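One chain of protein is taken out of this complex; the other chains stay put.
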Amino acid sequence: MSKPMTEKLPAQRLMSCGEVSCEVLVNPIPRPEPEPIRITLKPKVPRVTLLDHKKPNSLAIMQFARQILQERGIEVSERILQKDDASTAMPAALLASLSQEPGLVLCGVSD
Amino acid sequence: MSKPMTEKLPAQRLMSCGEVSCEVLVNPIPRPEPEPIRITLKPKVPRVTLLDHKKPNSLAIMQFARQILQERGIEVSERILQKDDASTAMPAALLASLSQEPGLVLCGVSD
Amino acid sequence: MSHGVLDDIEKCMDSGWTDGLPVIPPYGSLVDPMLEALGWQASDVVGVIAEQSIKVRAEQVAATAVMAGCKPGYAPVLRALAQAILDPLFNVSGVEVTTGGASVLVIVSGPVVAALDFEHEANAMGGANRRINATVGRFAQMVRLFCGRGGGVLESHGTIGHPGRLSFCIAEHPETAWGPYHTQFGLAAEASAVTIMASEGPNSCNNHYSSTGAGILDTIGDCMMHYGQTAWYYRSSGFLVAIAPDHMDLVKRDFTREAARQYLYENARRQTDDLVKVGRIAIPPLEFAEVEFGAMRTPLKFIEQLSFVECGATGGRFSAVVPRWVGSRNVVCKQIEGL
Partner (left out) sequence: MSHGVLDDIEKCMDSGWTDGLPVIPPYGSLVDPMLEALGWQASDVVGVIAEQSIKVRAEQVAATAVMAGCKPGYAPVLRALAQAILDPLFNVSGVEVTTGGASVLVIVSGPVVAALDFEHEANAMGGANRRINATVGRFAQMVRLFCGRGGGVLESHGTIGHPGRLSFCIAEHPETAWGPYHTQFGLAAEASAVTIMASEGPNSCNNHYSSTGAGILDTIGDCMMHYGQTAWYYRSSGFLVAIAPDHMDLVKRDFTREAARQYLYENARRQTDDLVKVGRIAIPPLEFAEVEFGAMRTPLKFIEQLSFVECGATGGRFSAVVPRWVGSRNVVCKQIEGL
């Protein structure tokens, strides 16, 4: 796999020091303001929420995953959430709600 | 059609004149030595030599062209020359012989 | 002599301010004239990518244009192009991250092509080795990259990608048989326009011996429906078809643009059950995919997903099919003002 993004982050600021004078280079790269949502890899509570993005077989895979997890005694939300389409962003309200979820959110299983 | 090559010929030599000193840039472009064969667009004698490069239909087109030219009273060499293949260069001996031809040489009719 | 600029180029290369190739360092003294030509103030917001909380400012667009090697004289094209890329309809973040390895395909049409001396004949679909084609196409890819991976937010997952992700710009012939490209998207024939779509690379379509327009279209249609076309996926975004002059001489004799589109829509179809058999349709299929077993199936979801551009040199009997990325279904076409 590719290197994690943290190794690749481009410089925020470059300074040119030629022989005659110094000049700041104009940063061409737009950055998120405020900071983008941070992903927490370790959930705070052992609970799983499933989100289907409607690619083919995604819902079937999620239903199967829910069954296996439940058999292993893990708490899984009964309702599988859905977003309209794999190629469009999640509605803001859904994103805001999921960003408060202390358990694990599993979304966008690809076919 | 594209512009004629003469307008596009890259510079033979570039000189860099910065503030500190002057430096010649290394020319990356190889050039023919000796000069490439010049194409004369106006033949010296009214005679046509045909050269087939073996693309499909090329020979048929050349035979037809020979017939029309002959009907119009233009001298056309009876034998249609051939090179082995459209994608390889003409043998040196054939090239040398054709480069001495004072009439018109028609070659490589494409299908 | 001073090699300060060379150091700055290396600094850009080492710091992620590049697409992998040398850039012109975005000095203020170069970015300012570009901004002026673009008609923007440095802090103007050119576009917003809401999902990423990103506002793209004019200064960043101008810096990117300088870095790509564009001249300020290209600004009328670049202004419309930047607005098109940042139009939410285009979904630029999706284009950057997809496993589809898509590029931002740029199509320039109308009087601007001759006015700014775009190459629209030899190698018009790429590699014409002319500055304006190469750098305008590169600018579009760099905006995509800098808004996505460049900002440290997204990572590109292109499974294989294609070389157009460095630069992919097509300029249409100023004189066309069927009318300028942008008239397919509602702009007036006399306008100049820049149009973008997310795409894979061009699939070349050779045909040397057909003597009819239908033969050429059958060849193009067969390419559109080979089993590997992404368009058989449950989503489809269609195709751009580029027809070069030697093929156009045959096609225009028998077809208007509308008739050619209808012909391909009706004839470039395959048996749905064969597509299932080779693995191109999910079982069970999604409702959205509208799968009808036993019927002949088109790779187009709507006939409007097919558009034609006229470009290329005479002397060769090639055309091309450019498959569009399925996740950005909108073509964004903007008029170029201020030429």
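Every chain is named by a letter (A, B and C) in the order it is written, and numbering of its residues begins at 1.
One rule holds in what follows: a contact is a pair of C-beta atoms (placed from the backbone, for glycine too) under 8 Å apart; a residue touches a chain by one contact, two chains touch by 3 or more.
What you are looking at is a predicted structure, and each value in this text was computed from that prediction instead of being measured.
Of the candidate positions C:Leu35, C:Val92, C:Val108 or C:Leu145, contact with the hidden chain is made by C:Leu145. Contact with the omitted chain, checked across B:Val24, B:Leu41 or B:Ala93, is made by B:Val24. Against the chain not shown here, subunit C presents residues 1-6, 9, 13, 18-24, 27, 29-30, 68-69, 99-101, 103, 122-131, 133-135, 137-138, 141, 145, 149, 155-168, 200-212, 215-216, 218-220, 222-223, 225-230, 232-233, 242, 244, 246, 278-283, 311-313, 315-321, 323.
For subunit B, the residues touching the absent chain in the complete assembly are 2, 5, 8-11, 14, 16-20, 23-36, 54-57, 86-90, 111.
Criterion: only the chains that are shown with their structure count from here on.
Subunit A and subunit B have Cα centroids separated by 61 Å. Inter-chain centre distance (subunit A to subunit C, centres taken as mean C-alpha positions): 28 Å.
Once the centre of each chain is set as its mean CA position, subunit B and subunit C turn out to be 37 Å apart. Residues of subunit C found to touch two or more other chains are 2. For subunit B, residues that reach two or more other chains under the stated contact definition are 19-20.
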